[in-house]
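Contents: one structure, followed by commentary.
Just one protein chain is left out here, and the rest sit where they should.
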Amino acid sequence: MADFNEENVRRDVRDWLKANWDPNAKLVDWRNKLADSGWGVPHWPVEWYGKGLPVSLGQVVDDEFARANAVGVAKTGIRMLAAATLLEHGSDFHKDRFLRRILTGEDTWCQLFSEPGSGSDLAGATTRADFDGDNWIINGQKLWTTSAHHAQFGLLLARTDWDEPKHKGLSYFVLAMEQSGVDVQPLRQMNGHASFNQVFFTDAKIPPEHLVSTEGNGWQVAMTTLAHERRGAGGLHGTSREGPRKGNIYDEERAEIATVMEPYKWYPQRAGRVDLIVERAKATGTITDSHIRQEIAKLLILSKSAEWTARRARAAQQQGRPQGPEGSLGKLAASNIARACAHVHTLITQTDVMLTGQESPLGGTIAEILVSVPATSIAGGTDEIQRNIISERVLGMPKEPRFDTGPFRDVPRNIVT
Amino acid sequence: MADFNEENVRRDVRDWLKANWDPNAKLVDWRNKLADSGWGVPHWPVEWYGKGLPVSLGQVVDDEFARANAVGVAKTGIRMLAAATLLEHGSDFHKDRFLRRILTGEDTWCQLFSEPGSGSDLAGATTRADFDGDNWIINGQKLWTTSAHHAQFGLLLARTDWDEPKHKGLSYFVLAMEQSGVDVQPLRQMNGHASFNQVFFTDAKIPPEHLVSTEGNGWQVAMTTLAHERRGAGGLHGTSREGPRKGNIYDEERAEIATVMEPYKWYPQRAGRVDLIVERAKATGTITDSHIRQEIAKLLILSKSAEWTARRARAAQQQGRPQGPEGSLGKLAASNIARACAHVHTLITQTDVMLTGQESPLGGTIAEILVSVPATSIAGGTDEIQRNIISERVLGMPKEPRFDTGPFRDVPRNIVT
Amino acid sequence: MDYSFTDEQEQFRSIVQRFLKEKSPTSEVRRLMETEEGYDPNVWRQLSEDLGLPAIPIPEAYGGAGFGPVELGIVMEELGRSLLCAPYFSSTVLAANAILNTAFESQKLDLLPAIASGERLATLAVTEPNGRWDAAGIECIASPTADGFQLSGTKSFVLDGCLADLLVVVARNPGSAGFEELSLFTLAGNADGVTRRALAPMDATRKLAHIEFNNAQATLLGDLGAGFAPLSKTLDQAAVALANEMVGGAQALLEAAIEYAKMRMQFGRAIGSFQAIKHKCADMLLDVELAKSAAYHAAQVASEDDPDTSALASLAKAAASDAYVRTAATCIQIHGGIGFTWDNDTHLWFKRAKSSEAFLGLPSYHRELLMQQWGG
Partner (left out) sequence: MDYSFTDEQEQFRSIVQRFLKEKSPTSEVRRLMETEEGYDPNVWRQLSEDLGLPAIPIPEAYGGAGFGPVELGIVMEELGRSLLCAPYFSSTVLAANAILNTAFESQKLDLLPAIASGERLATLAVTEPNGRWDAAGIECIASPTADGFQLSGTKSFVLDGCLADLLVVVARNPGSAGFEELSLFTLAGNADGVTRRALAPMDATRKLAHIEFNNAQATLLGDLGAGFAPLSKTLDQAAVALANEMVGGAQALLEAAIEYAKMRMQFGRAIGSFQAIKHKCADMLLDVELAKSAAYHAAQVASEDDPDTSALASLAKAAASDAYVRTAATCIQIHGGIGFTWDNDTHLWFKRAKSSEAFLGLPSYHRELLMQQWGG
């Protein structure tokens, strides 16, 4: 078991796939087989559906699955953040109860962290969890909850102690979404999509065994979830592989991915679509204007430089060097790129900027860019928060003095009605 | 005396000038006559060289002086700030001792407020004044002191109490510059000019009667000086009138003004010289480029809009309306204009940007612009301070919490060596 | 040149502001922008009868109130602030001015009184599917017939084009090109040979139409082929009016951002106490005040028929447009995620800012026009 090497692993997984893989199986049956075998999440512990392989050898397993065109465990959406968090902080009860159905895709999860009154300041959550002797009773409101409307479970950050400082009064729960005290409403954005939900809790119930880690330790657990989110474990990992993929199981997987990816379909437009710029400028004839050429060039320079900066960060990581400043800059660069894109698309599109929908340029794509880019500098941490983080953590500049360190009860906060 | 009206005043000053004005007089003699008559500063009190006229009628007197081509009292440089401050806060001794020679131009003054350790935070001054039983003993260093090298007196802000909060431990003095404990050194700027001085105090002496107002009240007195400075009472009021001006007194006045104005000769370049842009773009042939046309247009729009904004503020003032936000924006607008000018001058000047001096474009003017504009967003209050003022005083946004309200002794500050 | 409003003008502004505050809360804006016609006829009648706003720029001789660009600017600024959904820009600013600048006396007497009273809704159709705002971009043809002219071609981005009773259309003589031989014509919105279709506007508060003319019978306004100068003047007047509308919208956004920043708490403080937010707000104020100065100045020179009006109209359009778009983006940013939601009102002004940026030509187009006049 301890003697892993690439050759052994490759042979074992190849043999196992040869013996077991069937593109006409039912998706859940196949994934149960993966969970039992350990090949679905080989870097997980042997006790919990894995094989205890080092992460580096995971790539070998992935390669073999790709070679065989074999479908893997469910990985899209919030479910892998839930799994990672529970593996680190959950009890055996939690692992036993939740992990298998995460892998099979039978349960969908959502993240219940942000609130109307706590955005940048996530630890200022005021959704309350009060223990009534039998259950935790949840009241409050969460926001920006992707996929809440079809999730079975939510990762909930709620306040259990109002006399502790704000980071210490929070607890972390697994909440069953399908109950009467939970009301999920779509939240429409200014671009017309409703990718997110608002979730209202009115005396929703959580049994005591669904508390993760200990009471008051919720912020630490949430940090684990957020760290995995930053590393890209959640959300957008969901494009099916292309290739000669015919068979029932592929259809089932495609449907699963389509559902999970639905909220993200405008994300490329949110980023500004630098890829469209030069072709559009040619098509509209604006590429001959020296002013527009300058603006396009500035955008291309920004975008390429950001791309190379991300690669520098990745290269340093791969070589095991300490991460330089270049690793923290991507989000801020993306905001600048999105803004510059909207500006250049406007210059190129001219009067057609006034239109939207099918009849407008690129069947509405340009209009969608223009009304979506404002989200880039906000979602996942505003530019202002990013600049704080960069200046304090990367440049070592002194922190701002804080005014929210006393008992949370006394900290000035928003009145949410 | 109380019955002022425009007609009387105009007749009186005209008669008086007719009887007294002599373009061949000696400048000091003439100004002593002005001081005695009250016509030099007619809005000053009768007891102190004035006629107690309302400010509005001062314009009538100015008009008649201009009509007669008569020279007025000395008004350039810091001296009028000194006079205004002493008129408001000074004792009769101060007024008697200093005001006449301010008006005659025999004494030149300088302002000793800024220090190496206190720039934006003027109230953080650490130049100390300690009373030894006979005199105040001054030690420390001042900076950005225009004309200190030929001033007879300085307006000094110094700390007399280190246990009071910082605004309350300061006192305001008149310091005689011509003494051994005062060492004036020119301070060279990055553009090569040395318009300012550094002033070092080593046991410089001030007699007790040169304290202005009371001990510990220095910040209030300094506020008066600064308010007059903002209103434009000091500094740049010094271009001689043009016209058929022959006679000894004109020569003397011209020489006086030339000396006072010397430090300011690069100020037009500091502002960016938007006036040169279009002609330069034509001369260099760059005006045909659509990119450069856009940049020039942006600059012209900014500059004209700022000019009209200033006029809106003046018009409101003249009509006695409450000042709108437009009155506080000029300085910040000037920074944006200076920066945009430097950018456009660079675009127009191209490779010649590498040169300086006589052989370079416009005999060095362009080069001087490029190395002078960085001062615009700093001098007289940085852009950052301006934005604080605008957001707090105009927009009513909440102030930042302060950390310098305790005894000054305990306030973290710069170590100046 | 006067750099302030008179007391009468300030009073007039207050009246307009109060009316709009009552009649055009964002709940009404949201309701009307989802309708096909895009305005409330009742409010339009009140605005016409009680306040006489459609009459503002029209001389008394034609049933108007005889005010000038400054008073029109005041109305526009308040309309921009309140986002009132109404065919004011199309009928009062574009069509009325086009007729005033182009038509014979008898035509003005015939056409303008009903526009001034608000009973007739008119609009001006200049731009075509190519999106150009310069006269040389016009391809619509007016062919002479026995009893007038027949129009053929396509107009697009026509403000309230589906709603208008009367269309003022710019077209050219057959075989002509460039700035020459342009004329303005009128015809009823529902005339034979006219096919109107609503476009899907990014800014739902600004209804736009695509209009096809197939040998539609039309009446010539003024002299044949003399349309360039009056059209240019009309577009300059429209740019001045739009600039004033835009600074009103920008002001509304600025106020919303500041109000939110003072109220919103994060980290135990109002976010408005953080320099990052305070300094953004100071920069926004500067931006908006400078744009206001440009818009007011342009209205003033336009009222004096100053020869520099065209340059200053372009200057004001560019300044106000850039300031509006920037302010809208910053207002969303200060609101954070909330500012990106449909329920928050910021996007209503954001979209108006974007549509105004393009309407009558982008800022870059107007900067180029400015340079043609000031840059030699």
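For reference, chains read A, B and C in written order, and residue numbers begin at 1 within each chain.
Note that contacts are C-beta pairs under 8 Å (C-beta built on N, C-alpha and C of every residue); 3 or more make two chains touch, one makes a residue touch a chain.
Note that this is a predicted model, so its numbers are computed, not measured.
**Student:** Quick one: which shown chains sit in contact with the chain that's not drawn?
**Tutor:** Among the chains that are shown, those touched by the missing chain are A, B, C.
**Student:** Can you say which of A:Val46, A:Ala66 or A:Met397 touches the chain missing from this structure?
**Tutor:** A:Met397
**Student:** Pick out which of B:Asp12, B:Asp161, B:Glu252 or B:Asp404 touches the chain that's been left out of the picture.
**Tutor:** Within the whole complex, the residue contacting the unshown chain is B:Asp404.
**Student:** Tell me which residue among B:Asn32, B:Thr76 or B:Ser114 touches the hidden chain in the full complex.
**Tutor:** Residue touching the absent chain, from the options given: B:Ser114.
**Student:** I need the residue numbers on chain B that touch the omitted chain, in ascending order.
**Tutor:** So the residues of chain B touching the missing chain come out as 114, 116-121, 124, 143-144, 187-190, 192, 291-292, 339, 346-347, 349-360, 367, 370-371, 374-375, 377-379, 382-384, 387, 402-404, 411-414.
**Student:** Which residue numbers on chain C touch the omitted chain?
**Tutor:** 274-276, 279
**Student:** For chain A, enumerate the residues touching the unshown chain of the complex.
**Tutor:** So the residues of chain A touching the unseen chain are 278, 281-282, 287, 290, 293-294, 296-298, 300-302, 304-306, 308-309, 311-312, 314-316, 319, 321, 325-326, 329, 332-333, 336, 384, 386-388, 390-392, 394-401.
Criterion: only the chains that are shown with their structure count from here on.
**Student:** Using CA atom averages as chain centres, what separation in Å is found between chain A and chain B?
**Tutor:** About 57 Å separates the centre of chain A from that of chain B.
**Student:** Can you list the residues of chain C that touch 2 or more other chains?
**Tutor:** Within chain C, the residues that touch at least two other chains are 269-270, 277, 364.
**Student:** Hunt down the residues of chain B that sit against at least two other chains at once, touch-wise.
**Tutor:** Counting only residues that touch two or more other chains, chain B contributes 290, 293-294, 401.
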